[in-house]
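For reference, the structure discussed in these notes is given below.
Complex shown without one protein chain; remaining protein chains in place.
The block that comes next holds chain A.
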Amino acid sequence: MTKLRHLIDPQDFTVEELEELFSLADEIVKNEKKFKNVCDGKILATLFYEPSTRTRFSFEAAMLRLGGQVIGFSEPGSSSVMKGESIPDTVRTVGSYVDIIAMRHPKEGAPRYASYYSPVPLINAGDGGHQHPTQTLTDLFTIRQTKGRFSNMTIGLCGDLKFGRTVHSLIKAMSRYENIKFILISPDELKVPDYIKTEILDRNSIEYLEVERLEEVIQELDILYMTRVQKERFFNEADYIRLKDSYILDKEKLKLAKEDLAILHPLPRVNEISYEVDEDPRAKYFQQVKYGMYVRMALISKLLGVM
């Protein structure tokens, strides 16, 4: 990755490039001290056109831990410099001050558009309901670190599978590996969109099963990816009452699960995982947050060409 590269869509990277990135992230996890100066003298700009404190902190902490520095804004309103300025002009301006840009934007496709004009590597830090590739990298890296592999697995995705962009990206990303089976657990109203089934799952002949209740299938899973499901997403009060407890992961349901299940969640959670589950060794979602920072450290290093 020596020439100018951006990360806009998780599929922009090949499976081999991802593996290279993850082994670097793994090295950083094991020996973080070794990397504390690799971005010495480099500056990251976080251009957040909508607030997302978690994601911004993750990027900023990643850069600071590599010895680099950060500048940026977290709402366009607070930044008179950017007011009314076009995306191409902003990235060309900011790109002349810094070495790398992380952009969050409420409009879908804004980072792709920005990347055409950016003189420095640009990372999509989330664009509307479209892509959030560093979350996908985080999810993949967590799977790799906790399971030691990407192949031969049954992955359960539970909750709002209709609107959850991280779910869609994870299905796409995991579909590139061998012998993956998906179990899609959601109420009828919140099923995975058809295009994911036809264009990703069917096209790649990937086995999948759609069910309504988590307790019916939890014993089969190697990975359980939980997402929020809100009451107002149900069309029907009766369905909500019938199913609501099914989407709360608690100790009782976990009794049925495999010993080496890995529970993931993109966070923040509302009430879909009981606090009692946090103590369970199978709960990996707080580690996942930490892995997210390490994978961003690896990504920044790679895109800057310092590693």
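Criterion: a residue touches a chain if its C-beta (ideal position, glycine included) is under 8 Å from a C-beta of that chain, and two chains touch if they have at least 3 such contacts; residues count from 1.
Keep this in mind: contacts and distances are computed from a predicted model.
Undergrad: Which of the following names does UniProt give to the chain that is not shown: "Aspartate carbamoyltransferase regulatory subunit", "Oxygen sensor histidine kinase NreB", "Ferredoxin--NADP reductase" or "Cytochrome b"?
TA: In UniProt, the chain that is not shown appears as "Aspartate carbamoyltransferase regulatory subunit".
Undergrad: Among A:112, A:269 or A:282, choose the residue that contacts the chain missing from this document, as touch is defined above.
TA: A:112
Undergrad: One chain is left out of this view; which of A:14, A:37 or A:86 touches it in the full complex?
TA: A:86
Undergrad: Of A:65, A:104, A:130 or A:284, which residue touches the hidden chain?
TA: Only one listed residue reaches the unshown chain, and that is A:130.
Undergrad: Mind listing the chain A residues that contact the chain we can't see here?
TA: Touch set of chain A with respect to the missing chain: 86-87, 105-110, 112-113, 127-130, 195.
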